[in-house]
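Apart from one protein chain that is not included, each protein chain of the complex appears where it belongs.
Our next item is chain A:
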Amino acid sequence: MTTALKVFLFSLLCSLPAWDLAWRFLNDELGANPVEFLEHHTGDWTIYFLLLTLSITPIQKFFKPNWNRWLMPMHLVRRVLGLSAFGYALLHLATYLVFDMGLSLTDSVNDIIERPFILIGMVSLILLIPLAITSTASWQKRLKRHWQTLHKAIYTLTFLGILHYALLVKADLFQPLIYLSLFAILMLLRIRFDS
């Protein structure tokens, strides 16, 4: 199998949750509060993919898997995961803008100003944009060592994404705390390897 085909198939796999949501959308199977369903699921998948992206390096260090043999070069696996996170984040934003804000600019701006968790969500999504744009090989070459520095922003924006979720929750912080713990573990593994 060519690498291009592998990348394509892996991307398709990562897009399955989105197809599931689309199917539910078309068949009226999003439950009592369809917009909340879409927002929670796209938000959750964004965080899952961010955490998966962050777990590639530790997996590499621990298990030294032969990515080429099983899947494709490690950087390609990571790129597809990272871009998937971006894709779900965009769906998340689109749901919010269309169904929550009714595409009203003033409503959206007011919401961002008034609510810290919306602002934090926006900041983390905006931070994702340059990472998504510069995810290609040509950008990597063009930016050289700066590329790595830039892409370290994923640490901050993953944390902000989880914070965005934690601030929204009314009383039961169980789920955001799980995400935060996973994030902390992935960060600690890095500190260990870097030192």
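Operating definition for what follows: contacts are C-beta pairs under 8 Å (C-beta built on N, C-alpha and C of every residue); 3 or more make two chains touch, one makes a residue touch a chain; residues count from 1.
Just so we're on the same page, contacts and distances are computed from a predicted model.
Enquirer: Among "Transcriptional initiation protein Tat", "Pimeloyl-ACP methyl ester carboxylesterase", "Protein-methionine-sulfoxide reductase catalytic subunit MsrP" or "Homoserine O-succinyltransferase", go ahead and choose the protein name stored in UniProt for the chain not displayed.
Expert: From the choices "Transcriptional initiation protein Tat", "Pimeloyl-ACP methyl ester carboxylesterase", "Protein-methionine-sulfoxide reductase catalytic subunit MsrP" or "Homoserine O-succinyltransferase", the unshown chain carries the UniProt name "Protein-methionine-sulfoxide reductase catalytic subunit MsrP".
Enquirer: Sort through A:Lys61, A:Arg115 or A:Lys152 and give me the one touching the missing partner chain.
Expert: The missing chain is touched by A:Arg115.
Enquirer: From the list A:Leu9, A:Leu93, A:Leu168 or A:Met187, pick the residue that touches the absent chain.
Expert: Once the missing chain is taken into account, the touching residue is A:Leu168.
Enquirer: Given the full complex, what residues of chain A touch the hidden partner chain?
Expert: Looking at chain A, the ones touching the missing chain are residues 31-36, 99-100, 102, 107, 110-111, 114-115, 117, 167-168, 170-172, 174.
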